[in-house]
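Note that one protein chain of the assembly has been removed; the remaining protein chains are unaltered in position.
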Amino acid sequence: MGDAAALYWRLVGAQVRGAWQYRLSFAALTVGSTLATVLDLLAIVVIFEQAESLAGWTFDEVLLLYAATAVPFGIADLFVSPVEDTWEHVRLGVFDRYLIRPAGAFAQVCGDGFQLRRAGRIVQPLAALGLAVSRVDARWSGGRALFLVLTVAAGTAIYGAIWALTASGAFWATEAREVANSFTYGGGFLAQYPLDVVTGSLRRLTLIVPLAFVNYLPVTWLLGRPDALGLPAWAPFLAPAVAAALCAAAALAWRAGVRHYRGAGS
Amino acid sequence: MTGPAAIEVRDVTKEFVVRRRVGRVRRERVVVRAVDSLSLSVRPGEMVGYIGPNGAGKSTLIKILTGILLPTAGTVRVAGLDPQRHRVATARRVGVVFGQRSQLWWDLPLADSFDLLRSVYRVPAARHRANLDAFVDLLDLGPFLGTPVRQLSLGQRMRGEITAALLHDPAVVYLDEPTIGLDVVSKARVREFLARVNTERGVTVVLTTHDLDDVERLCSRLVVVDRGRLVYDGTVEDVKARYAPDRTLVVDLEPGAPPPPGAVRSDGPRHWIPFRRDETTAAAIVATLAGLRDLTVEEPGIEEVVRRMYRDEARR
Partner (left out) sequence: MRLGSFGGGSFGDSFLPYWQVARRSFQRYATYRGATAAGVFTNTLFGFMKVAVLLAVYRQAAGPGGRIGAFDETDVVTFTFVSQGLLTTMGAYVGMQLAERIRSGDVVADLYRPLHFPGYWLAHDLGRAGYQLLARGLPPVLIGALVFTYRLPPDGRAAAAFALSLGLAALVSFAIRYLVILSGFWVVDVRGPWSLTGFVLMFFAGLIVPLNFFPAWLDRLARMTPFPALVQTPIEIFLGKAPGGAAAALAYQAVWAAALLALAERVTRRAFRKVVVHGG
């Protein structure tokens, strides 16, 4: 396991060094990534131009909700989203190269696909998080601050697992990439808004694809709001367990996927 | 060479399920046997030429040997390990060059690829350094070590790929079309390098190629497959004896000398005398000739030999 991590970081280093050769391009792309997140925030701002509150949530509260998903999403995007490249690798028949080598394919794919510019997607949400924390009345304390940090950590693991799980589909259905996107990017989008807005079935879906545990449940707890899912009060504290379970599922799915790929050929 | 086989393939079969369109809408399931009950044993240090027409299942078997593909039936052992169950352990003892697909990092300088591979294969720094220096020297990689791989010419890239496959001192190396598209000079360099690595380091080499010159110059043993089945497994010389026993002695005699017995064609002083390898030798015929000025021996090249082999197979 430690070897896989060491290899991962070496591959990351090689990518970063390579990208650094084209500094101008790197800078432009990082700015682009940062702007992408600004668009999401802009949508919320524009919406609140029209309405005082959204399903009972004030702007500051929605800002906290938004940041509590955008930060973990951005971190997972930086470290795990390269697994999406599997779709391309399998389609073009170059995935074999990873199996030739004496190392796990997952770490290799993520390492090879690392792009430092994606870190731009964390910048604005972090600022938004800071702003939201300062403006929202959540009876902040050391414990609650720790809770928030753990929430972000669990959220990162959940998004990472969703990425890995959906990318495993590449081994079975090479054309279904956009379905995977609807879970990863779609999930990231849906979590930006209070679940009170969406209907029952979509709401319950966020328990299966556990988006509710990323930000909605923890934030409702912090704010002392009733949650639209009607879960018991300790539900938000399940987030780390949910994250761990999802990561295990993702690992199984990936392994099964590779095994299927090796059986069926390309 | 004694000891356990470097590669042991027993009754390996690989079936693929292909969906073919029948008519406009319906699809039928067809089972294709890419490899059909193939058995093969390669001793350590052998250099084996592995040839067959397109679609014969060559790449499929290579993929099975490397663990990329799982066989439908049969057992495989490479360097004593089962690539199916122990992909990672096997991968450490094996090197591969896919002529068509690169193993190197496309956007990075060649030297960076070598360095990354050191981490991938966990090669001790000193050994890696020694190997790299030796290969850089033998293949003349120095001038373009700093060039990004995508900017290299095909010949340069192939030399890089072969180096990459050997840096970690593998016991077995698979070369899939390593000289494809190379110019004459690069081909010669690569062949010389392979011969050297095989003799000096005892690396077992399986060479898949359509260039039969490669086989003739490098390989002591030839394995021929067609439609997933083993068609021939033996030495190059034996192949020629079996499929191309016919040779022609072309002699230049003194002007005015009569055509020798057995000559089927004459053009001035030059005469063509066909004979069979298993019946006599060129030397024996020459001994009967008077006024010999010059001679050559013509025989079917390995291309023609293999062509005859495929034809025979097709008839079956």
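Each chain carries a letter (A and B) given by its place in the written order, and its residues are counted from 1.
Basically, contacts are C-beta pairs under 8 Å (C-beta built on N, C-alpha and C of every residue); 3 or more make two chains touch, one makes a residue touch a chain.
These numbers were taken from a predicted model, which means no experiment stands behind them.
S.K.: For the chain that is not shown, enumerate the shown chains it touches in the whole assembly.
M.R.: Per the touch rule above, the missing chain touches A.
S.K.: Of A:8, A:147, A:193 or A:221, which sits in contact with the chain we cannot see?
M.R.: Within the whole complex, the residue contacting the unshown chain is A:193.
S.K.: Consider the whole complex, including the chain that is not shown, and state which of A:46, A:208 or A:233 touches that chain.
M.R.: In the complete complex, the chain left out is touched by residue A:46.
S.K.: What chain A residues would touch the chain not displayed?
M.R.: Against the left-out chain, chain A lists 22, 24-25, 28-29, 31-33, 35-36, 39, 42-43, 46-47, 49-55, 84, 173-179, 181-182, 185-186, 189-190, 193, 196-199, 202.
Note that in this section only the chains that are shown with their structure count from here on.
S.K.: Can you compute the centre-to-centre distance for chain A and chain B, using the mean CA position of each chain? Integer Å is fine.
M.R.: Roughly 48 Å, centre to centre.
S.K.: Applying the document's contact rule, which stretches of chain A touch chain B when the two form their complex?
M.R.: Going by the criterion above, the answer is residues 3, 6-7, 10-11, 14, 17-18, 93-94, 96-97, 99-104, 112, 259, 262-265.
S.K.: Could you list, by residue number, the parts of chain B that touch chain A in their complex?
M.R.: For chain B paired with chain A, touching residues are 16-17, 60, 63, 66-70, 87-89, 91-92, 94, 96, 98, 101-103, 105, 107-108, 112, 116, 119-122.
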